[in-house]
Structure formats: C-alpha cells, structure tokens
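Got a structure for you, written out below as structure tokens; questions coming shortly.
The other protein chains are all here in position, but one chain of the complex has been omitted.
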Amino acid sequence: MPDLFLLNISASSIFDAASPEAASIRQLTFEFIIAASAVLLLVVILTSYITVKYRSKHRHEDPKQITGNRALEIWMVSVPLALVILFLFRSLATMNAILPDRGNHTPDIIITGHQWFWEASYPGTTVTTANEIHLPTGKRILMLLNAADVIHDWWVPALGPKMDMIPGMNNYLWLTINQPGIYDGACSEFCGQQHAWMRIRVIAQLQPDYERWLSEQTTNTHIPQDTMAKAGAILFLESTCSSCHRLKGTAAAGITGPDLTHFGSRQTMLTGMMANDSGNVARWLSDPQAVKPGAHMPRFIFAKDSIRALTAYLEQLK
Amino acid sequence: MENKLMVKLVVGTEAMFFLALIMAYIYFSLLPGFTSRQADHLDIRSTAIFSAFLFSSSFTFWRAETNFKKGKMTRLKGWLLLTLALGLVFLVGQGTEYARLLKENVSISSSLFGTSFFTLTGFHGLHVLVGLVVISIVTTLTFMGDYDRSSSSVFGTVGIYWHFVDIVWLFVFSIVYVLPHLHKITT
Partner (left out) sequence: MSDINFIPEPEEPIPSLSVSNNQGILQWISSVDHKQIGIMYLWLSVLFLVIAGIEILLVRLQLAIPNNHFLAPEVYNQLFTMHGTTMIFFVAMPAIFGFTTYLVPLMIGANDMAFPRLNAFSFWTTFFGGSLLYFSFLAGGAPDAGWFNYAPLNEYNYSSSPGIDYYCSGLLFAGIGTLTASVNFIVTILHYRVLPMSLKQLPLFVWMILINSFLVLAAFPSLNAALAMLLLDRQLHAHFFSAAGGGSAILWQHLFWLFGHPEVYIVILPIFGIFSEVFPVFSRKPIFGYGMVVGSGVAIALLAFGVWIHHMFATGLGNTVNSFFAASSLLIGIPTGVKIFNWLATMHGGAIRFSVSMLFAIAFLIEFTIGGLSGISFAIVPIDWQLTDTYYVVAHLHFVFIGGTLFGLLSGLFYWFPKMSGRLPDPRLSKWFFWLFVAGFNITFLVQHALGAMGMPRRVYTYPDLPGWGILNLISTIGAFLMAGSVGLLVFILVRAIKKGAVASPDAWDANTLEWTTSSPPGLKNFDRVIPVKSTRPFRDYKRPEDADWNRPEGARKHEGKYIPQNNPHGK
C-alpha cells in the first residue's frame, strides 16, 4: 500500500547529491568504488586462475615446495600502502571542505532529537516547528544538532553527511542545498521502539518562499472559525493536551511533545509515518498505542464527538 | 613456572580493568566542579595513614616469601599474620571513610564524584578483600603444615597479586587524594 504522500519526494539516495557537501562525498565514493572494484577483480581473477590451473590431477604428487618470495612480499605491502595513502589524503581534504571550523558563526537552525520526533527552532525568530524542516536553498547554513533524551542521528542522504545528536553535547553541520524540493531522510542511530518512524522531511525553498514561510510561522495559533473547531479548541486546553504540546498564543505551553501551532500546514504526521489528514488524526487520537506503539502519548478516552472536534481544530491550524 | 605466568597474565588483564576505571575517573574529574567537591569531602590525612598500612603489608608479605624460601617456617607464619592484620586495618580504614561520606550524604548516586569515587575505590577494596581471603587460606594451610617443603609456588604467585593490589592503590591514592589536594593547596 504505497502512501501517496511519499510520491513527491525528490531524492533519498546518497547518489542523488543535492548539495555540494553530498556531491563531494559522492565523488569520493565513486573513486573508492573504482579502486575497490579493481582490487576485487584482481582477487577474483587470481583466485579463479589459480584454482583452475593448479587443481590436483594425480593422487600423490607433491609440487615444488616454495615458502616465500621476498620481492613479491614487498609488492604485496607497498601497493596497498600507496592506495591507502592516496585515499587518506583525499578523505582529509574532503573532510575539511565539508566540515570546516565553525568559528564564531551562530547556527541558523537548531534541531533537537526527541523520542520520536524532531524539534526545529530558528534562532533570531520565535519559530518552533516539528518534523518537517524548512530550509532555504542557495545559502550556506549552519545546523546545531542535539538531543533531549537518547542519541539520535540526523541523516538526509541527498544532502550529505550524517551527524549524531547526543544528549548533553552540541554538534554542528554545514549544509548548502542546491535546489528546492523535498528531501527524505531518517534517524540513523537506534533510539528505541519507534526508531523506524523517525523519518526526516527537509523542505527546501527558494529564499523568498522560505522567508514567507518563516513569517507565516511567527503568527500565533489561528482562532477557530466554525463551532466544531471551537469545541476542539476548548477540549485541547481543558484536557491534558496542553501539558505536553504548545499552541503559541494560547495557554497550551507544553514542550515535551511536538509544537502544534501550525500542525495543519504539515503534509505528514507522526514523524513521517503517514499523511496528515483528518482520518489519520482521528485514528491517532482514539488510540495512539495502536497506531504507533511505544510513543509517549498516552491514550485518552475521548467520546467520538470530542475526537471529531479535536481533529477539526488541529486540521485548521495552518 | 606456569603458575607464575598465569598470575602475571591475570594481573595484566586486571591492570587493564583498573586502567579503564581510572580513565573514566579522570575523564569525569576534568568536568567543572568535580575537583573542588573531591577535595572538600576527602580527608587525605586519615587515608594516608591507612594507606601506609596497605603499603607496608607488601613489605611484610615479601618478608614472608623470603623466609619461606629459606625454610624458616615460624618466621613465615609471623609475617603472614602481620600481613593479614595490616590488610585488615586498611579495609577497616576504608570502611570508616565510607561511613563518614555516607553520613555527609555523599553516595554512589548523589553526584558524579560519588559515582566515580565509590566505583574506583570500591573495586580496589574488593581486590584487597579477595587478597586477604586468599592469604588467610594460605596462612591456615601453613599452620596445618602443608608447605613444609619449599617447592610450592604459592607464595610467589600470591605475592604477585598482593603487590599488584598495592601498586593499584598507589595510583588510585595519587589520583583521587594527592592530586586534588595539591591543586587545593596551590589555588
């Protein structure tokens, strides 16, 4: 059952390089593949040739007993050594190009890994969002990566290197995205029960689009329009939702769960697990553990009407 | 011969174990606030005294070993008993220090200092205890007359272990007590 929301993803392999960082790793990877294939080919040819040519033909023959050959042994060491030194220098150069010293740059975005969602905040603004991470194209940005509970790992293959997110530590990553698009990634360090559903969606936008998105995000929670959503808003604040989730501009200020201020504007929900539509939201609200076992959201016993009201409210939070 | 080699190998691998614990201790001691807490809670003077007992037990065991080689059984028994007594004083000393720290609410779960202090010194204390059990068995056997011929390798092998436990304490004492104390004096 292919989910429709997956279809608009631009790239997800390490060969679909969409940033100079990823491109330079891809270049190095190609060089490595060529060298490695040559070595493998040599071993395969030698093995086949020797086993065919020197297979035993008689029962008790003893070939010439050779115990070594100094010249050959020196070749056996020096050729791999030369290859290895070559790749050491290539990888040092690439490392320094991809991950130069941070100097006194301030990060453009702070991403915090949680069990099991990504929190993204944009320094210099009041914007905090979750899971779908908007970034500008054509600009070199510095990302600050850390974690709130266990170790997570940021990895978007098309955008280059991964980086661990370790509680109590700040890690940094440079990134320049070439083209607008949606880039798919995933948490790449085992982080517990729902490690599988900790997918990353980077939404890269041209600078003006990005600016527009950012200013939209600075607005407070929309006031609900219809009665259904109004009922949902009241429920949200009265039930315990607000102790874990934040709705900017309302009394809901919890920070343990993802920020829901603009939840309705996201394409996916539950960290890339499914499309964000009212059916999925309703299913999630009625029994979180059935949808995503182990998730830290407890099950609340809501009446059917309440779920409908909450769903309507959340879907309006554009 | 092979018994001695065995004990040397065991001591070697134990040394790696303590190296890992000591590295962890140093790693944490570099964090801010650790050293001052360490110097505040530890009493280098009393610990130095009961450490001296442990260090001298190495000497007494060495005397026991030489007397065994010479076949002087009465002296052997005397030095063995003295070694046991000295080791025991060390453990009692460590016990009182633990009791005092716990009374001051410094425990293994109270802080990072407590965690690393009790783990490192605790594992060392455990090794002293094992050494004392072994030595008391050897002493009992000596009194029962099991070692009347001087061909046994037991004193040589136990000696290697006992000296090792002492050397470990030399490092632990320097890192846990002496260095922060010096640091406190100089600042």
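Each chain gets a letter, A and B, in the order it is written, and its residues are counted from 1.
Keep in mind that, in the parts below, a contact is a pair of C-beta atoms (placed from the backbone, for glycine too) under 8 Å apart; a residue touches a chain by one contact, two chains touch by 3 or more.
If you're wondering where the values come from, they're calculated on a predicted model, not measured in any experiment.
Engineer: Out of A:112, A:188 or A:221, which is the one that touches the chain we can't see?
Structural biologist: A:188
Engineer: With the full complex in mind, choose from A:121, A:171 or A:265 the residue touching the hidden chain.
Structural biologist: In the full complex, the listed residue that touches the missing chain is A:171.
Engineer: Quick one: which of A:63, A:103, A:208 or A:298 touches the chain that's been left out?
Structural biologist: Of the candidates A:63, A:103, A:208 or A:298, A:63 is in touch with the missing chain.
Engineer: Name, in rising order, the residues on chain B that touch the hidden chain in the full complex.
Structural biologist: Its contact residues with the unshown chain are 1-2, 5-6, 9-10, 12-14, 16-17, 19-21, 24, 27-28, 31, 108-109, 111-112, 114-116, 118-119, 123.
Engineer: For chain A, enumerate the residues touching the unshown chain of the complex.
Structural biologist: Residues of chain A in touch with the missing chain: 1-3, 6, 9, 12-15, 22, 24-25, 28-29, 32, 36, 39-40, 43-44, 46-47, 50-51, 54-58, 60-69, 72-73, 76-77, 80-81, 84-85, 87-88, 90-92, 94-96, 98-99, 115, 149-151, 153, 155, 157, 160-164, 166-169, 171-172, 184-197, 199, 272, 293-294.
Here is the rule we go by: only the chains that are shown with their structure count from here on.
Engineer: Could you work out how far the Cα centre of chain A sits from that of chain B, in whole Å?
Structural biologist: Each chain reduced to its C-alpha mean, chain A and chain B end up 50 Å apart.
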